[in-house]
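A protein chain is absent from this complex, but the other protein chains hold their places.
Lettered A, B and C in written order, each chain numbered from 1.
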Amino acid sequence: MANLQPLTALGRREATTVTHGPLTVSERTDVALASVAARKGRMAALTKAAQKAGVPLPDPATHQSGAPYSAFWTAPEMWFVEAPFATHELIADLLKSALGDAASITEQTDAWVAFDLAAPDLAPLLERLCNVDYPARPTGHATRTMMEHLGVYLIKHGPDTARIYGPRSSAESLLHAIETAAHSVW
Amino acid sequence: MTQSHRIDGGQIDRTKTLRFTFDGLPYLGHPGDTLASALLANGVRLMGRSFKYHRPRGPISAGSEEPNAIVELRSGGRQEPNTRATVAELYDGLTANSQNRWPSLRFDAMGINDKLSTFFAAGFYYKTFMWPKSFWEKLYEPIIRRAAGLGSVTREEDPDEYDKGFLHCDLLIIGAGPTGLMAALTAGRAGKRVILADEDFRMGGRLNAETFTIGNDQGANWAAASVAELSSMPNVRLMTRTTVVGAFDHGIYSAVERVSDHLPAPAAGKPRQVLWRIYAGRAILAGGATERPIAFENNDRPGIMMAGALRAYANRWGVKVGERVAVFTNNDDGLRTAKDLQSKGVDVVAVIDSREGGELLPGIRHLQGAEVIDSSGKLGLSSITVRQTNGRSETISVNVLGVSGGWNPNVNIHSHHRSRPVYDPNIAAFVPGKDGPPGLLVAGSAAGQMSTHAALRTGRDVAIAALELNSAPDLPQAEDAPIRISPLWYVHHGKGRAWVDQQNDVTVKDVKLAKQENFTSVEHMKRYTTLGMATDQGKTSNVIGLAIMAELTGRSIPETGTTIYRPPYTPVAMGALAGRSRGREFKPFRLTPSHHWAKEQGAIFVEVGNWLRTQWVPKAGETEWRQSVDREVLATRKSVGICDVTTLGKIDIQGTDAGAFLDKVYANTFSTLAVGKCRYGLMLREDGIVFDDGTTARMGENEYVMTTTTANAVIVFRHLEFCRQCLWPEMDVQLISTTEAWAQFSVAGPNARNLLRKIVDQDISDAAFPYMGAGNITVGGLRARLFRISFSGELAYEIAVPTRYGDALLREMLAKGAEFDPILYGTEALGVMRIEKGHVAGGELNGQSPALNMGLGKMVSKKKDSIGMVLSQREGLTIEAGYRLVGVKPVDPKGKLTAGSHFLEKGAAPVAANDGGWLTSKVYSPHLGCDIALGYLKGGDRKIGQKMRIVNLLAGLDTEVEIISPHMFDPEGERLRG
Amino acid sequence: MIIHHPILGPRDAQEFVYLGDASLIDRPDGMTAGVEVFHDYLYNRTNPAGEHQELWYHEQGDRSWLVVTRNTVTHEITKVELARDVARSRGRTK
Partner (left out) sequence: MRYSGFRVIAEALTGHKGWKPVWRDPDPQPEYDYIIIGGGGHGLATAYYLAKEFGQARIAVLEKGYLGGGNVGRNTTIIRSNYLLDGNEPFYEFSLKLWEGLEQDFNYNAMVSQRGIINLIHTDAQRDAATRRGNAMIMHGADARLLSRDEVRQMYPWLNFDNARFPIKGALMQPRGGTVRDDAVAWGYARGADQRGVDLIQNCEVTGMRIENGRIKGVETTRGYIGAKKVGVAVAGSSSKVMAHAGMRLPIESHVLQAFVSEGLKPLIDGVMTFGAGHFYVSQSDKGGLVFGGDIDGYNSYAQRGNLPVIEDVAEGGMALMPAIGRVRLLRTWGGIMDMSMDGSPIIDKTHVEGLYFNGGWCYGGFKATPASGWAFAHLLAKDESHITAKAYRFDRFLKGLMIDEKGQGAQPNLH
């Protein structure tokens, strides 16, 4: 039996945390992720099943927190669902059994690197990184945007905390971009 | 050196002294100075040489419109050519040098051009240098090229960093003079999100240069108080040193913030400049106006400046440019210079007013109805000649002349959408026309509202209009002098040269010549004379030039028309536009799951798009890349090799119509594929040319996994979404990329199964997992996927695990399979094996080839509608003797092939008529012991077995070859089915 | 440019990939139409100087294909629709 030791997206055994000035960037390896897309004409059934299973299906451009499932909208009738990795590593299977054939479900956990950003005010950092009017967006705003040529999801958990999902293979470049912006600003 | 020309007052910090050098000589200045103000304070007014005639020049302005005082700032990698001394902020240790002169600024050998100027009339070069023909490139042009240009460029990398950012606001206000400040106060007090940007390092605009009062206070103090109020508002962002340079579509503006240019060097980690893209609901152009000269003979000597600039140097910087000053004006504003300088104790010798009956200032001699017709002085002004109404000429000894020909509203940004300014005879200048950028309003003197009161009023009112506000703040009291101007563009006197565009040395004579030769359209005049094309973008010269042309052709100024301004408003550093995307950070990296392992092994990496892939992994003792690659190939074919193929695009396709959908997008059929099997898929563009290929597996009844080539992963996904949303919107299909979710390795070679048996939990015998099988498996309990597909021609699998386990899986396979001596092979060995096997890839998938040419014509099913099926049947794509994929090997095994070589028949001359096709890909095959290649050969399918030549005329290569089947290795496929 | 996405509101055009005339939605049926019909569909364009219906793909967004009505002279955008809705309204099915 193999007992494969995972590497983080940054290529390390443990999640990485970096700080600069007021900013802390934490790599998150404890989040399981899957896409849920409604099958054609099955939105009502999906809504019902999701409600029952406690899977939020928030409005466009929105993230909704919950336990164990949180979710954010990514495309028409499509969401990314988050859950704790420790308990939900098999998130796709769990969702499939909960949602049945009302949705197409695909594991996305390792397609992304997740960075949590924390600083008293993230706006000065994010205005250097992406075209999102962060101060004007409500908490719970979730959007796709670009940072230094990389397509990412940005989720606003507050003026002071946000999560970025970026393409896993470019985790180092993305972290470098964030750090460079931090040095430029602070 | 003392600051001999410093006078009282101004907004400089005299408590601190800054040292700087110009052309190696040391000088002193103060914080708040520009390089120009500091040099003038030190009595230096010769700062540059003109482009063509190398005439000595000093500043004419105190702003970004400056054509003359341009210098090379800083040194080494930071050397900054063509920098306007008039806006370069002084810092301690600044070094600047004059440019476009040799050996020195005071003595410039190229000044000979000035003596020969009659030969250098506008456009002279179009009429000569044609004979003998070869002399242009060998003789004339090299001389011209050496002589041309202004500042010089360093060859060193710019050591400074640049950054970019995005800003959003309700209202962007461009310019922080009285208009902009009043607009900002109006919008800011109403709680709107406001950005107020000004190119200067001090807000206030002309208020800092004038002695006007606003309310009960000095204008400059009112400006400072307004800035203080605005800076206390959290909804207002004040951006000094920030030039809005361009207006783009839908309220997007670009602005450059000079974060560190006022410092000796940027602080650690801080950028030199930031390019801001500002997304503004509305914008107000409050960019003020620029004073323009009047052309007269020898009007370009150092010491002849704009009248308003003299005021600015005196009032803002505490500098008198010279001791004896005259003013030449056609409007009331010029008189202000005389008044202000007189009050500062400067000797104002005369006011030459081209009008009759203007205001007479006490204590100053006025020559009304008079014109300055000439000047003299070596390296600087010493006297002017004035022609009075009665025709008498008089020479007046002065070392400074302030000229005012009126003020041009700074309409530039309003023109960025090609809106043409319109002529307003009341101010004898162009004002913004219609169809400017939507959402951009104009106020203050930029809109032709020239008084301070009008600036404040329109600033307020336009802000109210832009944002539909309900309340209007009270306006403070301010001067509201009417515009009194009598247009005078050039002085009609003499045979000498009167400059219109000083930097490019375009004179009235040149405009006249353009007229004489029928270059009378303003565009023709501009292009023929180069008027307005210098680094100052014609800010002080364009309007005069076209007005002169109007006069010469007897047309009105509106009939003559005007050129329009294009972005950027002032020149922008390339570094700022590029931001961080340079050097190794030009594009982000994509790293494969095996990257860390490969790096440990000293692998050589290759850029494949943004991916870094392992090209080969050298072992100790290998000195040539071929040794490593040959070994990797042979080891794989002998036992087993592992290759990281994560970079291939993977698209999860689900839904009840997934199979029907694939039938549409693939040329061949997928709806009939059994669950647990995979199939090679061929994807065409609608024009019938092969788009992409890859293996697609059916993982469940309604679930497929498509693979694409690495290069096309993104565009295939885009295309599938197009098909799904635009062409077949009722299909039940859902797509998502899983490229990065899975670490995928090809395990190839006779021992592939033996190795994987040690890894995979399930039975993978040929019976349980036959060729082209696919399925979900586990690896030590970990979810994984297995596909029995082969690109190498070997018994091969692709095994995938969640990406985080990819590194561990690789190590596990190498460790557990140690008895089979597994190796990791890179893209080179991958290429060798796929070419040996005759699989098409990059070189063959060139976007120009139909399936027929690849020998895959039969894959295009005519029994169903699929993208590209119909148009693939056009006659040009079905030519019987058209290009066909062939294999190629040299007749002599030592013979060399190169990809890109062309096919020729034996004895045929290397001319296009004999061109048989070309080699698409070439490798050395250690298996066959010679170079081998794939190629497209005309009628190639019928030429198998024939001998031809391969020529590479670039390398002098001419090799006899045999045309063979592209399937050069195990053509029956016995190994991969084993 | 800014495209007012029907679901997401104003988004920078930089997030999108442009394809071309929205007539590309009107793909003929390959089982009934021949080369000439496909040729006209794929190659010929009205290319108006003025209002133009065109396809944009929100690649760095929600992956929606949009039909944008935009003036090619002024760049003014007057209408933005989901291409899927437009396709359906034009009778496209499976």
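We take it that a contact is a pair of C-beta atoms (placed from the backbone, for glycine too) under 8 Å apart; a residue touches a chain by one contact, two chains touch by 3 or more.
Please read these numbers as outputs of a predicted model, since none were measured by experiment.
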{"item": "Chains shown that the absent chain touches, full complex", "value": "B, C"}
{"item": "Hidden partner chain, touching residue among B:77, B:234, B:893 or B:978", "value": "B:77"}
{"item": "Residue among B:396, B:577, B:634 or B:928 touching the omitted chain", "value": "B:577"}
{"item": "Residue in contact with the excluded chain [from B:264, B:602, B:700 or B:910]", "value": "B:910"}
{"item": "Identified contact with the non-displayed chain, of B:429, B:464, B:759 or B:871", "value": "B:871"}
{"item": "Option from B:25, B:153 or B:360 whose C-beta touches the chain left out", "value": "B:153"}
{"item": "Hidden partner chain, residues of chain C it touches", "value": "1, 13-14, 18-21, 35-36, 39, 42-49, 52, 54, 70, 72-75"}
{"item": "For chain B, residues in touch with the removed chain", "value": "51, 77-82, 118-119, 121, 124-131, 133, 136-137, 141, 144-146, 148-158, 160, 162, 164, 246, 248-249, 252, 254, 275, 277, 416-418, 495, 509, 513, 516-519, 521, 523-524, 527-528, 530, 533-535, 537, 566-568, 571-575, 577-579, 581-587, 606-607, 685-689, 691, 842-843, 846-848, 871, 874-878, 898-902, 910-912, 914-915, 918-922, 951-955"}
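Here, only the chains that are shown with their structure count from here on.
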{"item": "Computed distance of Cα centres, chain C from chain B, in Å", "value": "28"}
{"item": "Multi-partner residues of chain C (at least 2 other chains)", "value": "12, 59, 63-64, 82, 84"}
{"item": "Touching two or more other chains - residue numbers and ranges from chain A", "value": "131"}
{"item": "Complex contact set, residues of chain A against chain B", "value": "1-9, 11, 29, 35, 37-41, 78, 90, 101, 104, 106-112, 127-133, 136, 148-150, 167-174, 176-177, 180-181, 183-184"}
{"item": "Chain A partner contacts - residues on chain C that touch it in the complex", "value": "7-9, 12, 14-15, 59-64, 82, 84"}
{"item": "Partner chain C, residues of chain B touching it in the complex", "value": "248-252, 279, 417, 435, 438, 657, 660, 686-687, 714, 718, 721-722, 725-731, 864-866, 869-871, 873-874"}
